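The complex appears here without one of its protein chains, the remainder shown in place.
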Amino acid sequence: MKRKFDHSAPSESALTGPRYWRSLDELTATPGFQQHLAREFPEGASTLDGVDRRSFMKLMAASFALGGLGLAGCRRPEKNILPFGKSVEGVIPGLPQYFATAMPLRKSAIPLLAETHQGRPTKLEGNPTYAPHGGASSLLAQASVLDLYDPERATVNTSKGDVLSAAAANDLLAGVGKTYAAVQGAGLAFLAEQSSSPTRARLVAQLRAKFPKAVWSEYEPVSDEPPTTAARAVFGAVVKPIYRFAKAERIVSLDADFLSAESASLYYAREFAKGRRVTKKEDPMNRLYVAESALTLTGSMADHRLRLASSHILSFAAALAGKITGDAVYARLAEGLDLKPEWIAECAADLAAHKGSSLVVAGAHQPAAVHAIAYAINASLGNIGRTVDFVEVAADESVSISDLAKAITANSVKTLVVLGGNPAYNAPAELNWPALQKSVGEVIRFGYHSDETSALAGTHLAAAHYLESWGDARTADGVVVPVQPMILPLFGGITEIETLARILGLPKTDGYSLVFDTVTALGGGDSAKTFRRFLHDGLLANSAYPIVSVNLSGRGLAQVLGSVAPAVGALSQANLEVRFVADHTMDDGRFANNGWLQECPDPITKISWDNAILVSPRLGKELGIEPKGSLIQVARKEEADFTQGAENAHVFTLTVGGRTVRGPVHIQPGLSNYTVVVALGYGRTKSGHVGTGAGFSAYGLRTAQAPAFVTGATLVTTGTRMKLANTQEHWSMEGRDLIREANYSEYKENPDYVREMGIESHAPSNLGKVGEAMTPAQRATEIPRGGSLYETPKFDGVHQWGMSIDLNTCIGCNACVVACQAENNIPIVGKDQVMRGREMHWIRLDRYYSDGKADGRAMADLFGGEPSGNSILPEDPQISLQPIACAQCELAPCEIVCPVNATVHDDEGLNTMAYNRCIGTRYCANNCPYKVRRFNFFDYNLRPLDSLYLGQLAPKGMPELVKMVKNPEVTVRMRGVMEKCTYCVQRIQNGKIQHKVKTAQAGRPSDVVVPDGVIKTACQQVCPVESIVFGNILDPKSEVSVAKAREQDYALLGYLNIRPRTTYLGKLRNPNSKMPDYAALPLSRIEYNNKNHSGDHSSSHGEKPEKPAKQSGGHSSVLPGNRSGGLS
Amino acid sequence: MSKIFPKSANSLPLQIIIYLVVLIGIATAGVTYYMTPKYTRIGYAPVQPVPFSHEKHVSELGMDCRFCHSNVEKSGHSNVPTSQTCMNCHNQIKTSSPLLAPVRESYASGDSVPWVWIHKTPDYAYFNHAAHVNRGVSCVECHGKINEMEVVAHNQSLSMGFCLECHRNPETRVRDPKDVYDLNSQTIAAKAGVEAGVKFVHDWKIKPPQSCSGCHR
Amino acid sequence: MPPSSYGLIATFETAPQIYQAAQKVRDAGYKNWDCITPFPVHGLDGAMGLGRSQVPRLSLVGGIIGFITGMTMIYWTGAVDYELIVGGKPYFSPMFAFPISYELTILFTAFATIGGMFFLNGLPMHYHPVLKYEHIKRGMDDTFFIVIEARDPRFNLANTKALLEQAGGKAITELEA
Partner (left out) sequence: MGAHHESSSTAPAILAEVNPTALPRAILVENNRSYSWITEKICGIIEGKTPTWWWVCFALACFVASFTVAGISYLVATGVGVWGHANPVNWAWDIVNFVFWIGIGHAGTLISAILCLLRQKWRTSINRAAEAMTIFAVVCAGIFPVFHVGRVWYAFYLFPIPNSNAIWQNFRSPLEWDVFAVSTYGTVSVLFWYVGLLPDLAILRDRFEAAGQRARSFIYGFFAMGWRGSNRHWSNYEMAYLVLAGISTPLVLSVHTIVSFDFAVSLLPGWHTTIFPPYFVAGAIFSGFGMVLTLMLPLRAVYGLQDLITQYHIDCMCKITLATGTIVGYAYGMEFFIAWYGANPNEGFAFVNRAFGHYAWAYWIMISCNVITPQFFWFKSVRHNTSLVWILSIFVNVGMWFERFVIIVTSLARDFLPSSWGYYSPSIVEIFTFFGTFGVFSVLFLLFIRFLPIMPMAELKAVTPQADVHGGEKH
């Protein structure tokens, strides 16, 4: 299936592109297209579908008519097949092509393979040639393809409101170049985003040469890489660290969210998982200490988590360093740090015991001093060269936006060229950028959207999407990767490098030749060959940043430490710390108009379409917004008031340094008590229908001095409420056996602890004696009867599909959610519908907190006595994450109840779903214990989301542009049908067919079994930590069979005897028994025991930590083979 | 008394029943005729922009299906040839035939020739040509004797029932792989008896899907 | 007596009267005769010498057909025509086929019963000589009649009339066919 194409001859498709896309340019001019922008959709403007319409997309509404007949009334609706006039090289209608490209973001890029259907990129995958990512990709990369087809992207160049032709735009740029060449660029200023593109670097260098007096400044609202200043100070070299988590057995994170917020997170997460994964009890397992103020994904994986204000991290780091190095230089900074000394002592001891195999990581947003200390600790632990390498990077010679601002105020800027970014929205508050920008005579803005900044700019140049562009970039570790166009610019946009080249007045200004020159220069050798290879592999060999050996200069360190003061001011309700974080989905706001990302819930808060002011439960109580429980708390109290299922948040104003923003408050367990966390990237005012007005902008509080956190803030209620679209109403597992956890120590003694949990552990096996004796493969085909009344028909397929999800490595990054959305044409439904609980995601991540307090004594609340734990909100919970999609149950409860056979099993164990047969009784969804079935309550694909309730009166049809992102291999579902995950059945079918075709043509027709790993589900393919494994369980050597054979394998709700094909691998925690916050059992496990066994029993857990397994109900008498729910 | 109901009234109920029966019969027939592919599709032979004769090209000139439908073996879609494909020959022969004007224009301008789409399955049904032609299912099974058609006509209902019938007993339908594109060839069963067909199905591990996932996604 | 005569009709005021009258007519050995009553007079069947109704037999047949229909339909669709694995349940099982077969049993029984009743009663028959009798209206209301048809072998205008009078019948009239 996966084939990497050499890009067809650049001269042809790079410069002219496939002929038939011209039609799109014409389309943009048609009134029809203008209507799109006015959210009116003309009926199937067929100018677009170059190839036959069916391969274009499968819009199910087209089958609206009765039982497979054409439109009612007319017997034979006439449709046309439109083949190309001229054959297009390499394009086979019906077969996707794969091209290597990359998604640049700030100082790094993610190498990708783009899947294109007749020239339409529809899905992006990680490029497996780039080993560090191993074919994985990220949430943002998955969603970025949607931006390409954003109907509200900038489609024309404008100058003072009127349209500017491409030619005119070029003249304009050339003109700028000519004018300023004369004066050496005096009065010319550039404000650009950070970039890793070698070509841009080259052009900027030329720019400096040609316009020595011009100002080149770069600005990024959020930093995802450690400041080089720290390294320069302590090592005297311009280097940045690359961490080798796989080699680290003990990891300390100093407010660092290295699993999701750093430029190399994809690589880090993957490496971290390697050290985390435990497949047999001999395997080692890394231990993660985290000290952080917000609750990040990294924090949720922590074995020991210290809730500490970001401003106190410096002192903490100093204290830790002091303990480890015994150096007195840190003492001054560590003063007044208020926490259990054992915490630091034991943590330090643990690190010291792992010299060379430990690692201390500081968050990119922390000041240089913290990084310096971290480097020092790593140095003294002998980690440098082992668990952390330092690579040489180019020095950053750009000036800061603040300096640019000074220049502007000094009136020394006549022409300002804003390349990308969105300063009017996200520049530091004290600069008052909009006014500044207006004060500049000529502002040329080059941007993808016509946004806040464009509104204030005289000229706007429409940028091309990276999938339309020729370009290059570097990965976090410096490997040069190509950015290839998959499609001719839909709206004739140009790229950043082209813009610069035109200002420079270079002879060749087209992206292709610019990149060609750069790369061939870098790569050397026969330029044509080098470049072909570069495009084919999707990377340039041996182009990574060189690893340099560094040695710590004590003097430099002392200087850095001396330059900072201990900042351990006591925080309180009156003196809050505000922590600004890049939003998990919006990043710094650049993805605000991306519906997939807006609807994708935050992995921790589970809020979509909004950001919120996150406060700790304690602060919440002090602010008087503790949600009221019910008289008798039969389940844990929710962390927010839910009125009719939607979170009803209190709106507060957050004030710091005289600046104020207004936003809803959400109580977030696990925060440092007096740190409030606000996510950036929301509150866009000019973004488009999706992004505008979602959430509030926190940039209003942010200054250049304190971009990441600031103290001295206060929260004041406005007395008003607002509804938030929170996709998970209840946060507690209620002591149920959903996520089965154990400590590493327990696991080593008792690897199959998962079988001693759950109702099935009390009962005789569902499989019966016979079934227990069978091999997994036999179980999958025979379907042992067990105690059932019925004999199940055999599953006689040559494959039996199954999936295994390792809860121990899942970091909850949500990449699978959006990957699934992109692959399966899953619609977004909008905030209003999400609030009603109608989100359509086929795979979701359940996030649970546990504090060991859930108990069955609900009545205690009523009849006095000590109140039950149910009425308490946890301040310092453990987090458990669980991805849930349709588990393809062998004895599927949903199938039994469907009256029309719309969902039945196939012989390969798939729980299929025939949309065209479904009449929408929703009975299946009721009977699904996992609640993974999704119902199309409205025509989400056909009607604008803001007029769903208008019924037939609402405008009908999807913008052609949005249709283009749909996967032609998957039906687009209409109103009134149920949908759900089918293990990407389209990939399975195409995989099988491709294999059969191959073998038949190779004369081995009887070889019909697809080799393991050829077929990957979308969620599996994207997963950075490889926790999702899918394959054929008939093959005992397949990855999935191996995973399922592990002791920690269990079926969720296995006692129901529904025999899910997706099973989970139990979660492990690796706490240090010497630490003050050590718990002998995972807290969720304690809750499980409290709920399921007598009180005295549960209390005994604390006392006998050494053999906790036996405590969980003494079910030593379970059948040896008793797999929960049987299938493994 | 009882003027309302004359003697004749006694036969009234019987008549009503007869009328009803007839009415229902007509309704059923109507639905079957107007709503089932068996009648809506079969025999559909629209006028094409270019009167292309498969009869001439295949039977007389002996061209292979794959000459024009070049991707049928590789792709799920059997591609309709581009104008370029036509011109490969027709820039030598019949270069000035008025009938071919649309093709020449298309080749010149690059715009498509609007061929009328005949063999149409619903959008939610995913038929894959490669999977069939590579595994012993001949074109003729679904398209009929195209090679003898002056004007292409819809030959089979292509309804789900039609697909299932073959998927349920492939042994009677499979052909020797080298006969697949020979529309006059016989099925293995017809040549050497059903046992041979059964053997072929067994050797090739042919197991046509009968559950939803086979065709619906 | 004009050939067009259908028979004689006699009026009775109360239930007991017709009860006894019926017994007399029965004993006189008439076959083609009938009682017209506003409601089912209890015991009159016996008095008329009617046997047990045949309706239940038809009902039984209907019921059996219904049950078989249900079972065979479910068996054929699920286990013969199109075998689909649904929730791991067998292609056919009398267990899950039972509810529907049961309902069909009842449905078909009802059809057979009512159909049978109409059939045995020779209904619908909107036109009938008896209905032309000007006082028949009261027969639906509060009066009782005995009709003896002319085609009865024992029918003899004089004797029959006498019999009816003697049985207590009033307003004995001749009905034209």
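Think of it as A, B and C in the order they're written, each chain with its own count starting at 1.
Following the convention adopted for this analysis, a contact is a pair of C-beta atoms (placed from the backbone, for glycine too) under 8 Å apart; a residue touches a chain by one contact, two chains touch by 3 or more.
All figures in this text were calculated on a predicted structure; none of them were measured in a lab.
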Contacts of the hidden chain among displayed chains: A, B, C
Residue of A:738, A:885, A:997 or A:1010 in touch with the missing chain, whole complex considered: A:738
From C:8, C:104 or C:163, residue that would touch the chain that is not displayed: C:104
Omitted-chain contact residue, chosen from A:696, A:848 or A:1030: A:848
Of A:205, A:521 or A:634, the residue in touch with the unshown chain: A:634
Sites on chain C contacted by the missing partner chain, in the whole complex: 14-16, 19, 22, 34-48, 50, 52-56, 59, 63, 73-74, 77-78, 81-82, 84, 86-87, 89, 96-97, 99-100, 102-104, 106-107, 109-111, 113-114, 116-118, 120-121, 123-128, 130-131, 136-137, 139-142
Hidden partner interface residues of chain A, rising order: 66-68, 630-632, 634-635, 642, 644-645, 728-736, 738, 759, 833, 836-838, 844, 846-848, 858, 882, 884, 893, 895-901, 904, 917-923, 925-927, 929-931, 933-939, 948-952, 974-978, 1053, 1056, 1058, 1091-1092
Positions on chain B where the hidden chain makes contact: 1-5, 10, 13, 36-38, 157, 159-161, 164-165
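The rule we apply is simple: only the chains that are shown with their structure count from here on.
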Graph class of chain-chain contacts, one of line, ring, star, complete, other: complete
Cα-centroid distance, chain A relative to chain C, in whole angstrom: 78
Distance from the mean Cα position of chain B to that of chain A, given in whole angstrom: 46
Separation of chain B from chain C, taking each centre as the mean of its C-alpha atoms, in whole Å: 58
In chain A, residues with contacts to at least two other chains: 904-907
Multi-partner residues of chain C (at least 2 other chains): 83-85
Contact set on chain B toward chain A in their complex: 34-37, 40-41, 44, 46, 71, 73-77, 79-85, 106-107, 109-117, 120, 122-124, 126, 128, 130-131, 134-135, 159-160, 177, 203-205, 207, 209, 211-214, 216-217
Footprint of chain C on chain A - complex, ascending: 783, 789-793, 795, 890-898, 901, 904-907, 1059
Complex interface listing, chain A residues touching chain B: 19-20, 50, 52, 54-55, 58-60, 62-63, 66-70, 75-76, 78-87, 92-95, 797-798, 903-908, 910, 912-917, 969-971, 982, 985-986, 988-990, 993, 996-997, 1000-1001, 1005-1006, 1008
